[in-house]
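Left out: one protein chain. Kept in place: all the others.
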Amino acid sequence: MQTEILERMESDVRTYSRSFPVVFTKAKGARLTAEDGREYIDFLAGAGTLNYGHNHPDLKQALVDYLMDDGVVHGLDMWTDAKRDYLETLEEVIFKPRGLNYKVHLPGPTGTNAVEAAIRLARVATGRHNIVSFTNGFHGVTMGALATTGNRKFREATGGIPTQGGAFMPFDGYMGDGIDTLAYFEKLLGDNSSGLDLPAAVIIETVQGEGGINPAGLDWLKRLETICRRHDILLIIDDIQAGCGRTGKFFSFEHADITPDIVTNSKSLSGFGLPFAHVLMRPELDKWKPGQYNGTFRGFGMAMVTGAAALKRFWSDDTLERDVQRKGRVVADRFQQLAAWLTDQGIESSERGRGLMRGLDVGTGDNADKISEEAFKRGLIIETSGHDGHVVKCLCPLTISDEDLLEGLDILDASTKAAFS
Amino acid sequence: MQTEILERMESDVRTYSRSFPVVFTKAKGARLTAEDGREYIDFLAGAGTLNYGHNHPDLKQALVDYLMDDGVVHGLDMWTDAKRDYLETLEEVIFKPRGLNYKVHLPGPTGTNAVEAAIRLARVATGRHNIVSFTNGFHGVTMGALATTGNRKFREATGGIPTQGGAFMPFDGYMGDGIDTLAYFEKLLGDNSSGLDLPAAVIIETVQGEGGINPAGLDWLKRLETICRRHDILLIIDDIQAGCGRTGKFFSFEHADITPDIVTNSKSLSGFGLPFAHVLMRPELDKWKPGQYNGTFRGFGMAMVTGAAALKRFWSDDTLERDVQRKGRVVADRFQQLAAWLTDQGIESSERGRGLMRGLDVGTGDNADKISEEAFKRGLIIETSGHDGHVVKCLCPLTISDEDLLEGLDILDASTKAAFS
Amino acid sequence: MQTEILERMESDVRTYSRSFPVVFTKAKGARLTAEDGREYIDFLAGAGTLNYGHNHPDLKQALVDYLMDDGVVHGLDMWTDAKRDYLETLEEVIFKPRGLNYKVHLPGPTGTNAVEAAIRLARVATGRHNIVSFTNGFHGVTMGALATTGNRKFREATGGIPTQGGAFMPFDGYMGDGIDTLAYFEKLLGDNSSGLDLPAAVIIETVQGEGGINPAGLDWLKRLETICRRHDILLIIDDIQAGCGRTGKFFSFEHADITPDIVTNSKSLSGFGLPFAHVLMRPELDKWKPGQYNGTFRGFGMAMVTGAAALKRFWSDDTLERDVQRKGRVVADRFQQLAAWLTDQGIESSERGRGLMRGLDVGTGDNADKISEEAFKRGLIIETSGHDGHVVKCLCPLTISDEDLLEGLDILDASTKAAFS
Partner (left out) sequence: MQTEILERMESDVRTYSRSFPVVFTKAKGARLTAEDGREYIDFLAGAGTLNYGHNHPDLKQALVDYLMDDGVVHGLDMWTDAKRDYLETLEEVIFKPRGLNYKVHLPGPTGTNAVEAAIRLARVATGRHNIVSFTNGFHGVTMGALATTGNRKFREATGGIPTQGGAFMPFDGYMGDGIDTLAYFEKLLGDNSSGLDLPAAVIIETVQGEGGINPAGLDWLKRLETICRRHDILLIIDDIQAGCGRTGKFFSFEHADITPDIVTNSKSLSGFGLPFAHVLMRPELDKWKPGQYNGTFRGFGMAMVTGAAALKRFWSDDTLERDVQRKGRVVADRFQQLAAWLTDQGIESSERGRGLMRGLDVGTGDNADKISEEAFKRGLIIETSGHDGHVVKCLCPLTISDEDLLEGLDILDASTKAAFS
């Protein structure tokens, strides 16, 4: 494979091409094909962007039809039939069955843009500046969002400028068993000299993705909602990675029976890997004046076409939900077996996750890298996450076939055993 | 047209659908078609995103081929043949003939993301925090970019948080005839108690878009480059709106014979309205460590396909350049005639711009709105810009046919006369 | 007493004159005299500024002699014999016996100025921006220091600007018995995505004053020093209120056998209530360039005269130290008795402190105010502190006579019983 120009011309910031240094040319379902014809099973799936797999035929068809029909690809935030259809579908397929009532803000088509819009709206709506996020949380890297992202890798690359307007609280379980991290949050809130400015909002992933596949307890989330209500703090669920069915429900917060004030979505929202994002907000929070937040690619037409098609195709009934939950258990079982085997080898390991967002914690980033590298050699793309990169994570397409899923898991099993035998 | 759900569900932040309150269903070349079948000539063109028109057949074909072939739509920043082809084309078609040598950073696919990356890189590379931008400049609305964007509409919607790390200088001509705005900048630079922190970088649009189609003088730009070199300040040209041929050269800064340290591109970069952005940097400025700046949709596969196709199709020779310059003169002439007519009616008006980025300054936003509204009634989509919205701007596709161009200009002429007779 | 002009002309920001609404005209030792001739025992003592009482005759004599001799009252930071004598005395009387080696920075003569200088120096010396402070900590209200001060009263009076460059950790005991707050700090430090930027420094009061007379455990402080050393974080002890003998040692950190990298002093440093402050730093941390931090009243001549006299008078042997410890036990005993009595009345109360910095926690600010108001009626000036103002605090002069001390305690006893019987 010819990679010289790629290595020479692309900035050193490139990262995934370091872990998987081949040139990919085709992608279909849960499989990527490299230029040399080798196929890889994809347990990364665009870091949660390809919940319905690569190039899903139904979505592709909708997209090609739209193109062939000269639909509006780019129209800023003008009205199009594609937007209308998307909003109608969102209301009918998603909101109504769940009893939700949100307005939709279409900012620039990236997650960080949605987060910037969400926290700015929370500030405008409350008149307060502080946004509470959580240890190991990731919400984007533009300067506004970065104030809520825990990773030093990004925080130390600002050229010395500190982020502003954010404060971090310990996530569920962060302080160890038996320590109630929400009790700490509540104490700070109720204490007039705690140093915690009364927050405009809390922003949280119900299952932390980049942070290491850390699921917050459902009771803990419910209590967090209660605390927010009591102190008049807005609750923002960042469902960019955990949403769109990844955890076994369309919105990850459905498991906890909570109703966020604001929701951010992106990644799998278009269903096809197209850049797309939105912010959902309780109607009375829509304090925006016309044009106060903009972006050239807001309301990307093609993404609304595939997004609507994906909602209709996968969310009109509970088939996918149940399938995700079933496959999630399959992955969990295999991860638990691997964790047990590793622990037997002296590598303290454990499994965690929700739905098909699952992690195998192998203690150190070095351990995880060994497994990931072995897996790639054997034809499986699987990445690591967590503060030390110590968690091997499965974000395979929700629509993966049982055959591919099992083959992938078998490869992971063999890779782990090869790495540590 | 059914618009109830659009008005009910979309956030009040929506803006273009207020100026053009119809539902668009088709787009081709320089024309948009509404649901009721009415066609509109498009002098807005995605605010400079559709330099090659809507759904250009060659680009569409490349895109559909890629899709039908199950190319990699979304692959984070992994290597693909689409990326390789894009980089090769960029080097062969654009860099080499211009004697340029840049590395390419593919951040999230929006302009503001590219600006955030560019200014962060400048800070890391210089160890300084201050980014100088200019009055009436627009460089995006995420918090980092917002520090360089002049518009109060956005700056006052942060919920009270001031931006940090930016300082504004007067743009060319801002202080009136005979006042050298760069002399002021130089004085501040050379003065140890001026209050101007020694900048990491200057970021500038060579022709300000949102600010009112304000072209900086070519000598002024050259002097700005000289000042930056003398003080070891990086020069960032934000070519997001003015680039990709809009001014009659691929890069807008070619006119001034300057070589920026860093360039930001987006909008028309994909050639098809697809979200795409990159940062170009002198190789020695590539101080990024792997993964220090990320984004889910970086290196969007489809955009690289159409982007490469557009470069090959339009930039392998100087046909388009010369055509843009010719059409630019046509628009300029008609705008000058309109300005003269308006001035005769007592409305002091003037024309300005470069290439096909042209403005008709009619003094007030109210005047400009009247013209724009009349034009829409007559089948022309044309927008306003400037600090008071007082500049009617032409950003028509560069590839517009002479017929459409003249029809559009005729409508504008009739609309202006209807508005002020 | 004539108070009309005071109420009319002084800003509503005034506070102590609301608690003690009389006009004072004389002060001597532990007693203040109001205009009507009434004497009050002073358990507030300038909020810890008058450790040697009001108008101590020896210090007054030194001051009057200096004045009569036309000594240099104000000389910016020029050299004077007064400064030389102060520095010599500081070295001989304080540093040498304790094995300390510090350089002395004389910033503006207030605590907040010393804190601003200390944290700025820590940033310059380490190249990092983050300063960790603790819940209920108070380190001043100018914008730099405010980033380390927990009180919402001040933090919410910035006109909406968030402070920058600070993060709060839970103080010793903050999370309840059995929860190790330093374990949490260490976990955050060792976690690359915790959201805690690696700190330049930690700033802490060994006994929190405004925060409610909260003494950090001595082992806890020692461990904090160890953690700082391990992570190359500077340890700043803010000894503005707890220093100058208040806790029974000249420096409050002597109890814990730690050696801070930087120390801030003010309040009782002049010994006479004169504005004075300094920053002590390990010599290798003195990264200041000439004039990089200034202030008109730095190195206030008269304060150095009384400051040197106080060091010679009170710190040449351990008489005062032992006396403070003895009196501290007297206060502690009486506070414990009061706490027990209050608890018997159903008002859960407790005593805490170190040396003559002691608090009686009576649960709520209302309770504490009742006691303080009754005490004032009976001739005792005593204030409250803590996040809810729920701690009655004793900061009486260290030199108070046993008679005055006991009379003050008797009044407090009677006031408490009057308030809650």
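Order of writing sets the chain letters: A, B and C. Residues in each chain are counted from 1.
Just so it is clear, a residue touches a chain if its C-beta (ideal position, glycine included) is under 8 Å from a C-beta of that chain, and two chains touch if they have at least 3 such contacts.
Computed from a prediction, not measured in an experiment: that's the story for all the values here.
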For this session: Sort through C:K83, C:H139 or C:R223 and give me the one touching the missing partner chain.
Result: C:K83
Seminar exercise, completed: Answer key for B:Y86, B:F138 or B:F335 versus the chain not shown reads B:F138
Exercise. Any idea which of B:G46, B:G75 or B:G150 touches the chain not displayed?
Worked result: B:G150
Problem set entry | Of B:M175, B:L218, B:V330 or B:A414, the one touching the omitted chain in the full complex | B:M175
Seminar exercise, completed: Note that subunit C touches the absent chain at residues 2-3, 5-6, 9-18, 20-28, 32, 35, 44, 46-47, 49-50, 54-55, 60, 63-64, 67-81, 83-84, 87-88, 90-91, 103-106, 108-113, 116, 120, 122-124, 126-129, 140-145, 147, 153-154, 157-161, 164-165, 200, 240, 266-267, 272-275, 279, 281, 286, 288-297, 300-302
Exercise. Considering the entire assembly, which residues of subunit A contact the chain that has been omitted?
Worked result: 160-162, 164
Seminar exercise, completed: The missing chain sits against subunit B at residues 129-130, 133-138, 149-153, 155-156, 160, 162, 164-168, 170, 174-175, 179, 183-184, 187-188, 191-198, 210-211, 386-388
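The rule is short, and it goes like this: only the chains that are shown with their structure count from here on.
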Seminar exercise, completed: CA centroids of subunit A and subunit B: separation to the nearest Å works out as 31
Seminar exercise, completed: So, in whole Å, the Cα centroid of subunit B is separated from that of subunit C by 57
Exercise. Which subunit C residues reach two or more other chains?
Worked result: 160, 162, 164
